[in-house]
Structures are given as structure tokens and as C-alpha cells.
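Removed from the display is one protein chain of the complex; every other protein chain stays in position.
The letters A, B and C name the chains in turn, as written, and every chain counts its residues from 1.
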Amino acid sequence: MSYARQLLGTYPGAVIADTGVLAAAIDALSDCAQACTADADADLGEQNLAEMVRCIRLCLDCADVCTATIGVISRQADYDPGVTRPLLEACVAICKSCGDECERHAPHYEHCRVCEQACRRCEQACRELLGVLK
Amino acid sequence: MSYARQLLGTYPGAVIADTGVLAAAIDALSDCAQACTADADADLGEQNLAEMVRCIRLCLDCADVCTATIGVISRQADYDPGVTRPLLEACVAICKSCGDECERHAPHYEHCRVCEQACRRCEQACRELLGVLK
Amino acid sequence: MSYARQLLGTYPGAVIADTGVLAAAIDALSDCAQACTADADADLGEQNLAEMVRCIRLCLDCADVCTATIGVISRQADYDPGVTRPLLEACVAICKSCGDECERHAPHYEHCRVCEQACRRCEQACRELLGVLK
Partner (left out) sequence: MSYARQLLGTYPGAVIADTGVLAAAIDALSDCAQACTADADADLGEQNLAEMVRCIRLCLDCADVCTATIGVISRQADYDPGVTRPLLEACVAICKSCGDECERHAPHYEHCRVCEQACRRCEQACRELLGVLK
């Protein structure tokens, strides 16, 4: 059981959404931020750098947005849908873009294939959280 | 002249919005992230902690969202309005909420008055950037 | 298998340390950052807030240092021991302090018990990485 799930189970108060969906989103965001940080660096090590520039930029954006989202959705009280909803929408959008770009490179680079999977899973987990948010 | 403005003036390509508006937003986001981080800690040092909890949480959210937004709007190429727009909307919303909460405490705590100003200025700068984004 | 481990296995070049030790550190840092962010918020929801202030501050410090360390140790090329070593030492120190403080609260608060475990594991993983770094 992930730390996110354990911690949500011990929260002193109501949580903003179903614990399972919330924990899945936090775990997927954390994995995705980590994968994007590593993939951007792996891209910088490839020969055909000019073709990897877009992938590097999207990975950096994706890591930044995922990291902020972990913080905001980890704070359960004082939940404000006016902040959390657009932030999750930004997450879904960047995970989609970054996943699509990684998919283009996946046949050539295994690191992009792994990163694509992390982005797709995170996009899906954020969509599910958006669907059940109070 | 801030580093943001100097760097935008030397960018090797087109930028996503008027340089002045963009630099003002980056500077305001950076100031706001910094002020919110410091205000959350100052709040933790006050006697009537129970009344400061909401302010602390909003400051932490605000710092997280502002930090991610600096990263995304600093990357000029591969601009995606589907990511940048909701992210800036999340920023406007959290700066508004955090500024309002700080305003409540401003008569008692000078640090909340200073943080309120940083939030208000950041909210305004993000609104202006939203208005001119391509 | 974690994303960190999968990505390290596909890296286009030499990595800075044994892949298993490095992946374990990245995973532990990521878990610890997440647990500390959640525990700081759970602490803010407790009644005896004054006693939790030190725990909140250490958790925020720990999350910040762990997040930076993930970034730096995920970048394999241009490795500089003059940066990575003190950063890992800062990580070990804050994980130790935060783990000790969480341990004090663990008998009363399950969330502190979970966070203590994440801190201990991260401290250990960073020590092991320090021991094998080139």
C-alpha cells in the first residue's frame, strides 16, 4: 500500500474525494513527475537532439505541473474547486501532450516508451479524480 | 531591470506574449511564491494558531501553483494554451483566495499584509497575461 | 518495477551509481516528499496545534530538499560530487530530524507514524547512495 493511501486513511477529517481515487492520483502524479524528469535527461543524452527538443520541454512542463498538483490535492481541508479543477485540467492536458510526444519517440527510445506509460496513467488518474471531486 | 525581462529580451525565437506583460507575470509569480512561503512560516510562529490554519494551507497551495507556473510560462516554444490557460486560471483563483485570507489577518499581522500585496499583484499580473496570450 | 528503475535501465550512457541503489533512492525520495507534504497537512488538522508546529516545519523542509534531490540525482551526465554529496547530506540530516520528530508523535497520530517510516527509509536510501557514489 502506497504512503499516499496510508496517509489518507489516517487523515483527521473529511477528505475531498474517494480515498482510493485520490491516492491513485497522488501516486500517478508522483510517478509521472519522476518519469518526466528522468526522460528529459535521457533525451538530452541522445544523438538526434534537435528532434528531442519538444519532448524535453513537454517533460519539464509536465514535471512542474504534476509536482504542484501533488501539493494542492494533498491538502484536504480548505478545498477550493476553483483552484483544484483548473489545475487538474492543466495536468490532464500536459500529460496528454507529453504522452503523445513520447509515443512518437517510443519506437526508437525505450525511455520515452516508459515515460509515455507514466503520462497516460497520470492523465487517466487525474480525469478520474476530476470526475469524483466534490 | 529584472532577470526575467533581460532573458526574454535575448530569447532565440518568438515569445508567447508581449515581453513586458510576460516578464511582469514571471516577476510577480516569483515574488508571490516567496512571500507565501515566508508567510506560512510566520503564521506558524503566531499564538492563535487555530485561526491561522486556513492561511497556512492557502499560502502553501499558492506557492506550489506559482512555482509551477513560472516554469511553464518560462518555456516559450511548444506553447500549449490548453495547459497554460487553466494553469494561469488556477493561479488567479489561489492568489485571490490567499489574498482574501491574508487581508483578514492584515490588521493584526504585518506579514499577512505584505503577503496580501504579493498575492494581489500576482493575481493581477496573471489576469493581464491571460488577456494577451496568443 | 518502479518507473525510476525502468528509466535508469534505458539510460543512453553511464549512470552515476549502481542502478538498484540509485533507483531505490529516487523511489524513497519521492515517497518521502509525498508523505511529508501529506503529514504537514494532517498535522494542521489536529487539535493540539502548538505541539505540531515543529513537525509541520520539518515536514515542509524535508519535502523541499527531497524534491530537489530527485531532480539532481535523476540527471546522470555532468555529475558533480561537489553538488550531489552535500545535497544528499542535507537530505540525510532533514530525514533524520523529521523522522525523529514524527516518532515523538507516532503514538498519538497514525499519520506521523507513516511519515516516520517514509523518512527513515529515505534517510537509509540516501546514506546507501552516498556510500556508492563515484
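Methods note: contacts are C-beta pairs under 8 Å (C-beta built on N, C-alpha and C of every residue); 3 or more make two chains touch, one makes a residue touch a chain.
It should be emphasised that the depicted structure is a prediction, and the values quoted were computed from it without experimental measurement.
Participant: In the complete assembly, which of A:I56, A:I73, A:C102 or A:L129 touches the absent chain?
Facilitator: Once the missing chain is taken into account, the touching residue is A:I56.
Participant: Using the touch definition up top, pick the residue from C:G45, C:G71 or C:G99 that touches the left-out chain.
Facilitator: Looking across C:G45, C:G71 or C:G99, the contact with the absent chain belongs to C:G71.
Participant: Which parts of subunit C are in contact with the chain that was left out?
Facilitator: Touch with the absent chain occurs at residues 53-54, 57-58, 60-61, 64-65, 67-68, 71-72, 75, 77-78, 80, 82-84, 86-87, 89-90, 93-94, 97.
Participant: What residues on subunit A make contact with the chain left out of this view?
Facilitator: 40-41, 44-45, 49-50, 53, 56-57, 60
Participant: Residue-wise, where is subunit B in contact with the chain that is not depicted?
Facilitator: 2-4, 6-13, 26, 30-31, 33-35, 37-39, 41-42, 44-46, 67, 70-71, 74-77, 109-111, 114-115, 117-118
To be clear about the criterion, only the chains that are shown with their structure count from here on.
Participant: Which of line, ring, star, complete or other matches the graph of chains that touch?
Facilitator: Shape = complete; every chain linked to every other.
Participant: State which chain is most central when centres are taken as means of Cα atoms.
Facilitator: Checking distances from each chain centre to the full centroid gives A.
Participant: Would you mind pulling out the distance in Å between where the CA atoms of subunit A average out and where those of subunit B do?
Facilitator: The answer is 22 Å.
Participant: Subunit B to subunit C: how many Å between their CA centres?
Facilitator: Each chain reduced to its C-alpha mean, subunit B and subunit C end up 27 Å apart.
Participant: Could you tell me which residues belong to subunit C and also touch two or more other chains?
Facilitator: Residues 41, 44-45.
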